[in-house]
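Quick notes on the structure that follows.
All protein chains but one are shown at their positions in the complex.
Showing chain A:
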Amino acid sequence: MSQSTVHKPELMDENLLSIPTFKLLKQDGTLYQGASAPDFSEDFAVKVYQDLVFTRVLDERMINAQRQGRIPFYLASLGEEAASVGSAAALSDHDMIFAQYREQGALRLRGFTAQQFMDQCFSNELDLGKGRQMPIHYGSKALNYMTISSPLATQIPQAAGYAYGQKLAGLDAVTICYFGEGAASEGDFHAGVNMAAVLNCPTLFLCRNNGYAISTPADEQFKGDGVASRGIGYGIKTIRVDGNDLLAMYEATRIARDYALENNAPVLIEAMSYRLGAHSTSDDPTGYRSKDEEAKWAKKDPVLRYKHWLTKQGWWDDDKEKALYAEYREDILSQMKAAEKRPVPTLDHLIEDVYDQPSDQLRKQLSELKQHIRQYPDNYPKTAGRLDA
């Protein structure tokens, strides 16, 4: 705490703290003067682009699938792909990812397949989550991607605790925690960031500030200088980044990770972006924002910006582009058709994993339910035919 004193009363001005935005890449794919690109190999740079494109194709297909009534719900990441893919690209596979729900790009980068995305969205028997959660609530132990839950910001103090555990276990790893600027208003944001600071946890807190929490614009969310200014208040290293600039997202996350590991300390990264699509398939943004605003941000397309850079390196061209989109559309569509034909998990899964072993009470409830379904099989067509599977 500062020891300096003054002897005339003066209210500190909230604008005292004005945090600049770190940018490397212009929209045409050239670098800003004085900026230097990260040290990407061609293979790595192309892999990153493929994950951006996959995410975009996935979102487009799944929104359509929801409109056709094939899945009950979907939530796209249009306009924010670089924020999750660029940051996750700077991590080690051993680092843990705690996501909010708009970070499918990071999961793709880790290796989640089209089939795995589809099986979760269609809650069938191959879903790792056993069909229990809504679409887009992905998780994978093998890929160090913590299962997503709907309650906002609950993952923030959990990410602090997870990173503390990695430190205690002597693992050379950090935890990254994604959340939106709306979630940062929850008490769990305060709890998690403060605890990570005080308890010296190697956690990267990554806020996607996309301007809106459903219909609420950011200026109805906070008065201060975004979310980044709060990091300074908690006494942690902080950086604000252009979230539509994949190279800047990568670089910021890379130095943040190094710092967190070396110092056993958290870092806050605020990625400035824009939610180009609706909040979810249950939302229509025309009721609360203008077409002009959307058009302005569409010109800042993060995928296109990175593609321009990649093309300038001589690593990408139109033929590759066409082939990649065709490949992903085909892959996702064929996996979708397969996933929707797969049955839901067997009824026994209903009582499993509540505890490590089902209690006597749960076994009794399941047995009564099965008896009831046997009596009225027509009312339970998904399960009646395979009760003893």
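Convention: contacts are C-beta pairs under 8 Å (C-beta built on N, C-alpha and C of every residue); 3 or more make two chains touch, one makes a residue touch a chain; residues count from 1.
Following the convention adopted for this analysis, contacts and distances are computed from a predicted model.
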| item | value |
| --- | --- |
| Among "Energy-coupling factor transporter transmembrane protein EcfT", "2-oxoisovalerate dehydrogenase subunit beta", "Glutamate synthase (NADPH), homotetrameric" or "Thioredoxin", UniProt-listed name of the chain not shown | "2-oxoisovalerate dehydrogenase subunit beta" |
| Given A:Gln27, A:Gln133, A:Thr216 or A:Thr311, the one touching the chain that is not displayed | A:Gln133 |
| Residue in contact with the excluded chain [from A:Gln27, A:Ser149, A:Thr216 or A:Thr311] | A:Ser149 |
| Sole residue of A:His190, A:Arg254, A:Lys300 or A:Lys370 that reaches the chain not shown, by the stated touch rule | A:His190 |
| Options A:Phe22, A:Phe40, A:Phe54 or A:Tyr162, residue touching the unrepresented chain | A:Tyr162 |
| Sites on chain A contacted by the missing partner chain, in the whole complex | 96, 98, 127-130, 132-133, 137, 139-141, 146-147, 149, 151, 154, 156-166, 168-169, 175, 187-188, 190-192, 194-195, 198-199, 352-356, 359-361 |
